[in-house]
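Note that one protein chain is taken out, while the other chains of the complex remain in position.
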Amino acid sequence: MTQKSIKVLFFGAAADRAGTRESELSSEASTLDGIWPLLEERHPGLSPMRNTLAFAVNGEYARGGDTVSPGDEVAVLPPVSGG
Amino acid sequence: MTQKSIKVLFFGAAADRAGTRESELSSEASTLDGIWPLLEERHPGLSPMRNTLAFAVNGEYARGGDTVSPGDEVAVLPPVSGG
Amino acid sequence: MFTIVDETIDVGALVAAAQRPDCGAISTFVGTTRIDESSGASVEYLEYEAYRPMADRKLEEIGAEIQERWDARHVSIVHRIGRVDPGEASVAIVVASPRRGPAFEASRYAIERIKEVVPIWKREVWSDGYVWVGSQIGTRP
Partner (left out) sequence: MFTIVDETIDVGALVAAAQRPDCGAISTFVGTTRIDESSGASVEYLEYEAYRPMADRKLEEIGAEIQERWDARHVSIVHRIGRVDPGEASVAIVVASPRRGPAFEASRYAIERIKEVVPIWKREVWSDGYVWVGSQIGTRP
């Protein structure tokens, strides 16, 4: 049996703090809140940013309780500053 | 002694109603209100427009009581519709 | 730049001329000839005339009013006269400001003031005559 992973993308200041732009999490189906401790453990520089971050799952904004499943793409989004 | 005249310009619908774009009035120094009867006599088609018209003297908006002297340029201005 | 022209307005060039390192926002308004198809018969084009040089000076005055009221670092207004076909630009206003709020407000102000004080007139030219806009006087049957 193959275990698909969750792909995590980091942007802007979050990429700086994570030290990478992309990461793979081996996790069962969970929620955004559920995978945060795994991200924090692997990328401790993210912790101080926690309150400023937004998240997307498969390209759409998602909240802490929303489901994340293997095969999903999670994006870690600092405050947007386009325009 | 030469008697300079007052030059009167008509624009837009006022030119249509006056039947001309330019007219010369031989008048002593007067006011806009003072020369209006002369204009009306010469261009009776203007009468029905009277309440909609604005005037300029030498390129600046002017009111009925403002002075008009020989040598001045008076413009008869229907409601503007630029833009 | 405040000017009256009798040819196509180059909006791209006006915007390019407004780009400045000390400004973050450029608000541009372009007025175009609109044909209201709902009126049955149809306007073929608009024809503008101006009282010059008073009209040029009024455009400059509007620019000065804007500079007094807002932090606008660049203002240009170009009004076209003569025949303007459907969809073509009759007026272009470009305002650059450090911030977007003043840029939007100032360009809106400019078009409102143009319609109030600048001695320019347009007539709708139909297949069967014309009508002076605002005066409802013309040659149509």
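Going in written order, the chains are labelled A, B and C, and every chain counts its residues from 1.
As a convention for this text, a contact is a pair of C-beta atoms (placed from the backbone, for glycine too) under 8 Å apart; a residue touches a chain by one contact, two chains touch by 3 or more.
The structure presented is a predicted model; accordingly, all values stated were derived computationally and were not measured.
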Which displayed chains the hidden chain touches across the whole complex = A, C
Remark   = Which of C:Ile26, C:Met54, C:Val75 or C:Val125 touches the missing chain? It is C:Ile26
Message = Contact with the hidden chain only, please: which chain A residues?
response = 9, 11-13, 16-17, 49, 52, 56, 59-61, 75, 77-83
Query = Going by the touch rule given at the top, which residues of chain C touch the chain that is not shown?
reply = 10-13, 15-16, 19-35, 37, 86-89, 96, 98, 100, 103-104, 107-108, 111
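Throughout what follows, only the chains that are shown with their structure count from here on.
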Inquiry  = Suppose each chain is reduced to the average of its Cα coordinates; what separation in Å results between chain B and chain C?
reply    = 26
Key: Chain centre separation in whole Å, for chain C relative to chain A (CA means)   = 50
Request  = Find every residue in chain C that makes contact with two or more other chains and list them.
outcome  = none
Query = Which chain A residues sit where two or more other chains touch them?
reply = none
